[in-house]
Structures are given as structure tokens and as C-alpha cells.
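A single protein chain has been omitted; all remaining protein chains appear in their positions.
Just so it is clear, A and B label the chains in written order, and each chain counts residues from 1 on its own.
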Amino acid sequence: MSQANKYYSGLAVLILSLLVLPFALSAAGTAWVRITNLAILFVFLSLGLNIVVGFAGLLDLGYVAFYAVGAYVYALLASPHFGLHLPFWMILPIGAGLAALFGVLLGTPTLKLRGDYLAIVTLGFGEIVRIFLNNLSQPINITNGPRGITLIDPVRLGSISFGRSDQFFGLVLSGPMKYYYLLLLLLSLVIVVNLRLQNSRIGRAWEAIREDEMAARAIGINTTRIKLLAFAMGASFGGVAGGMFSAIQGFISPESFVLTESVMILSMVVLGGMGNIWGVVAGAVLLSFVPEMLRYTVVPLQMTLFSRIVIEPEVIRLLLFGLALVLMMRFRPAGLWPLRARQREFHKQAAIK
Amino acid sequence: MDTFLQQIINGLTLGSLYAIVALGYTMVYGIIQLINFAHGEVVMFGAMITLSVISAAAGSGLPPAAMILMGVAVAIPACMALGYLLERAAYRPLRKAPRLAPLITAIGMSIVLQQIALMIWSRNILSFPQILPVTLYEVAGASVSSLQIIIIGLCLVMMTGLAWIVYGSRLGTAMRATAENPEIARLMGVDVDRVIAMTFIIGAGLAAVAGLMVGIYYGLAHYTMGATLGLKAFSAAVLGGIGNIPGAMVGGILLGLVEALGAGYIGELTDLCGYSTLNFLFQSRCADGGNLVLFGSNYQDVFAFVVLILVLVFRPSGLLGERVADRA
Partner (left out) sequence: MNPSCLLEAQAISKRFGGVRALHEVSLTIRQCEIYGLIGPNGAGKTTFFNVLTGLCTASSGNFNFAGAPLDISAPHLVAQAGIARTFQNIRLFANMTALENVMVGRHLRTHAGVIGAVLGCAATRAEENAIQQRAVELLHYVGIADRANHLARNLPYGDQRRLEIARALATDPKLLALDEPAAGMNATETAALRVLIEGLRNDGLTVMLIEHDVKLVMGLCDRVAVLDYGEKIAEDVPENVQRNSKVIEAYLGA
């Protein structure tokens, strides 16, 4: 019983500190609230990709395509570009649905392929989507091409706009702070979905496919359908994240949806340990914040040492992602926190006997 | 001007470049079932290194051929070293790991190599010094440049050379034996590690020359140039049948032709005003020779991926059949 008490009090402390975090951050500058928001978005994306890569073992290198679909759906339905201004709670499901549809369209013909071929096909798909985004300004201007879409509506809830500051009960909440709470809410949702699915009939089927596809088929799992389900679910989370990205940034262009973004999200999943939910969360947080911190330390450091910038922070960031993939595969393929298998072996011991 | 013939010539040039890069993918895949994702980056390093050498030598008054030879003389060993390093440091430790592990490593290496190139050569698009005088020849209404002839010729020479290595030399026999079954090859006295390393080295050597040719052909080099090129070349290898060396050559040239012809005709084919049955729909747009093009030649890069997806879905073993060791 005390075990459970400890767990709940720990959870309470975590929630409380997450709730006050933006106030602490905004003391350090609104920029850090924005950075945190993007970090949460990446945690969200990583957990979406975790369903595909971690649970079902399907290496999807075109995940950013679904993110792009969600982002453009939001941008087109809530901006002056088409003169449409739908509310966000209507757009997010549309974006999620459309992204899932894209996932099914891509997955149906390709999920029978060997794992490495699937990886390349998804990568190619990501590139195709980006090329279309870049060129669908002709003959009818849908995406506005490389210039992207501007003046995207912020999220609005009734009279509250997430684009500006408001006062609630004497507390001033800036726009980014409001987004922070919204993102936190969405994040808890995706965490619950991940946790619930992991120990469900579907989650076990995914894991079985990952472990031994032939054996999974032999015991009656319709592997194509179950894989497709993972693919579509992952895609729909990508779509939701894309929508939020559009709303927060207010501007999107195909530049934001390049292959390196897919690789970035993959690095987060790999660093935390594919399939390990809390590991993935930690991996995504780490890989979101470390580059930002480096940005604030490496640049001044280089200025004092060499009085010029030798290595740009953006380069360091990408080097970090690349090295994370290489080194993790070499030294800790199960992730930085590979507690899952062993924990499970001891964890449920009591439940059965 | 004859568009068809012109696009065939362009396609052959492009296709022979793809073929040379595709060989690097297919040889490695044939032996260790790894998509060496970083191979495109080796091509990029080949282009960048020759560019640096040629730029450095540009003022020296040497004849262009000598400068290019100098560039190649530096780039080939450098890329070979890079190929060897990739195999030795990144892939070899993972040979017994689950199949996706080396692929993830390869993606990571590709990003790392791109960033290293960015640090060395900046993020700007670099222009290749135009040192070769280009002559244009008229052939049946289409024009062929001397550069295109050189590229196609050189690629043919390299393919022949590679075919000799693979089918005529002791090393080639060892390579084919390893591709067939590494365990048995090892028992037969083949130094499998060495053969795999040599495969990477030969592929990287070809990539270096390919990099030079791509650079000169387009007159440009950029640190990201390897990614798309690599993906297209891989598509070519799959089209021909992965692991199959003649397949990579055929696949490369076919893909080049598809791209060139596609880019040449897609605008015309998807011009809705070109279809008289649809005219009533778009009368205002189509009046006075106007057009309504759905997809223009800016979709050129899509063809390779569409070909890749179609081949994998309908004929995953490729046109000439795949040759891959069956590792349980």
C-alpha cells in the first residue's frame, strides 16, 4: 500500500511542478516557454512515432509527412489563405483523420514489405509530400508553395485567444503559457493512450509482430491489419501535433517538414528506448533541451575563445541527433533507460501467485 | 528541336550516373543486406573534394584534364577511406544485431557526414569551376554536349571494370561467394571481413568519380546533394533487383530515362487544356492558347520515389531479380 502511496504522491509532485513550470520559465524569459512548448510538441510526436517504431517495430522514416498534413490542414482551414477560420477543436480531428488516411494509403500497399524496404518507402513518401507542398501553388494555389502560409489563426476558446496575454484571477497568462497548458493536456492524452495500449490486446499483438512476425501470423493475428492500425494511429498523432505546430507558430512552410525532422523524432525514440514510454519521453525532453542549452552556451563560448562562431548551434544540434542514433545502436540498443524487460519480469510476480 | 531524342540523351546521361551510384548500394546490400544510407554522402564528399582541389588548382595554368585528374586522384582514395571507415567503425560492430539497427546507424552516419561537410564547405551552394570547354553537337535535331559523351563513356568504362572485378577476379569470386552465404564462404577460406571491407571501398571509389561527374554536369555542389541522389540511386538498384550488379546498371539507366522523359512530357500530359473533351470545363483558362498544367517538370524528383514504391509493391525482386543471401 505504501508503494502505491509513494507512487501517487510522486505523481502529484510531478503534476504540480509541471503546472508551475511556465511561471518559473517566464522569469527566465518568454523564449524558454516557447522552447518548452516545442519540446512538448516533440515529446508528443515521439510518442506517436513510438507506437509505430517502438510498439509495432515498423521503421517509419517519413513520419514528418503526417506532421505536415496536420499542419497544412490547420493552416488552410484557419488562415486568410482561403478565408476560412474554423475553430481548432474542429480542425485537429480533421487533421488527425486525414493524416491517418494518408497513413492507411501509404501502409496498405507497403506494409507487407521487409522492414528495411518499408523504411525507405516511407522516407520516399515523406519526400513526395514535401515536393507536393512545394509545388501545389500551381495551377490552383493550394499550399502557396515554398513561401508557405502566414497569419494562421491562434487557438481560440470562446473569447480567449491563445495569441495574446490574459488575466485570470489576478494571474497574467501569456499566449505561450496558455499553449503550454493546452499542450500538456494533449500530451497527457497521448501518454495515457500509449500506456493503455501497451498492456492491451492490440499492444500485445504489436509486440508479438515485432518479436516474430511469422509466429504472430500462425497464431491468428492478421498482421497486415494490426500493422496498419499502428501506422494510422501514429499518423493521426502526427496530424494533431502538426495542427498545434501551425497554431503556435502562426506560419508554416515546406522547410519545416524535411527529412531531418523525421530523423530527429526517430533519434528521440531511439535514445529513450524504442517501446519504452517513459524512456521516450525522457529522450525527447533531453534532445529538445540540450541543443537549446548548447545554443546559449556554445555560442558565447566560441565567441570568447575564437572571437567568431566556428560551429553553428544548428550544426551541433544535428550532429547530436546523428551521433545519438549511431552511438545508441552501438552501445545501448535498448535505449538509455532499458528497464522494461527486467522490470516486467519482477513487476507482475505478485499478481499471479 | 526533337524533345523525345533530347530527353533520351539527357536520360542516358543522368541514368549512367545513377547506375554508378546504384552499384555501391547494390554491392553492399547483396553482401550484408544493409541499405548503406550514407553512400549518397560519400558521393557528396567526392564532389566536394574534387571541387576543392580543382578550385585550388584553377589559377595554376594547368590543362583542365590535369586538374580533373588531380581532383580524382585525391577524391578516390579519400572516399575509399571514408567508405572503409563507415564499414569498420559503424556497421561491422552491428553485423549480428537485429536488421534495423545498422539501418538506423546508417541514417545517423548520413546526418553526421552532412554536418561535417557543412562545417568544411559551408552551407552555401558552391559552383563548380567551369574548366572543361563544352562543345555541343547536333544529332538529328537534338543536341549532345561533349560532357554528356564523356560522362556516358566514363560510366561505361567503370561498369565494365567493375564487371571484370566481380565476375573475373579472385576478389569477385570471393564477393559472390560471400553474398551467396557468408558462413559457407568463411568455411571455404574466404576472409569475409576483408571482402566486405573491399566491397565498401570499391563502391566508395565509384561514388567519388560519380560525385565529380555530378558536380561538373550540374556545375554545382552542396552538402545535401547526396541525400536525394542517394535515394534515387537506391531506387534504381531496387528497380533492377537489389544485389544484382547488371540490375543496378539497367535500373540506373531506366530510372534516368523515366525521369528525363517524365520531366519532358508531364507538363504536356497533365495540361487539362490539351484534352478537348475537357475543354468546356475550363473554357476561360484555355482560351487563346492558355494552359492549365496540373504537374510541371518541377515534379521531376517525385518520379524516382513513385518508381520505387511501384516496384516494391508489384515486383519487389526487381526487373532482373534480386540476389541476396538468405540470412535467417
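Simple rule for what comes next: contacts are C-beta pairs under 8 Å (C-beta built on N, C-alpha and C of every residue); 3 or more make two chains touch, one makes a residue touch a chain.
Everything numeric here is computed off the predicted structure, so don't read it as measured data.
For the chain that is not shown, enumerate the shown chains it touches in the whole assembly.
A
Of the residues A:202, A:258 or A:315, which one touches the chain left out of the display?
A:202
Who touches the missing chain here, A:221, A:252 or A:287?
Of the candidates A:221, A:252 or A:287, A:221 is in touch with the missing chain.
From the list A:229, A:247, A:277 or A:316, pick the residue that touches the absent chain.
Of the candidates A:229, A:247, A:277 or A:316, A:229 is in touch with the missing chain.
Considering the entire assembly, which residues of subunit A contact the chain that has been omitted?
Its contact residues with the unshown chain are 192-193, 196-197, 200-205, 207-208, 211-212, 214-223, 229, 233, 341, 344-346, 348-349, 352.
Going forward, only the chains that are shown with their structure count from here on.
At what distance in angstrom does the C-alpha mean of subunit B lie from that of subunit A?
The separation of the two C-alpha centroids amounts to 32 Å.
Mind listing the subunit A positions that touch subunit B in their complex?
On the subunit A side, the touching residues are 57, 59, 61, 109-110, 113, 115-117, 119-121, 123-125, 127-128, 131-132, 134-135, 138-139, 259-260, 263, 266-267, 270, 311, 315, 318-319, 321-326, 329-330, 333.
With touch defined as at the start, can you tell me which subunit B residues reach subunit A in the complex?
My answer: residues 33-35, 90, 93-94, 97-105, 107-112, 114-115, 118-119, 227-228, 231, 234-235, 238, 285, 292-296, 298-299, 301-302, 304-306, 308-309, 312-313, 316.
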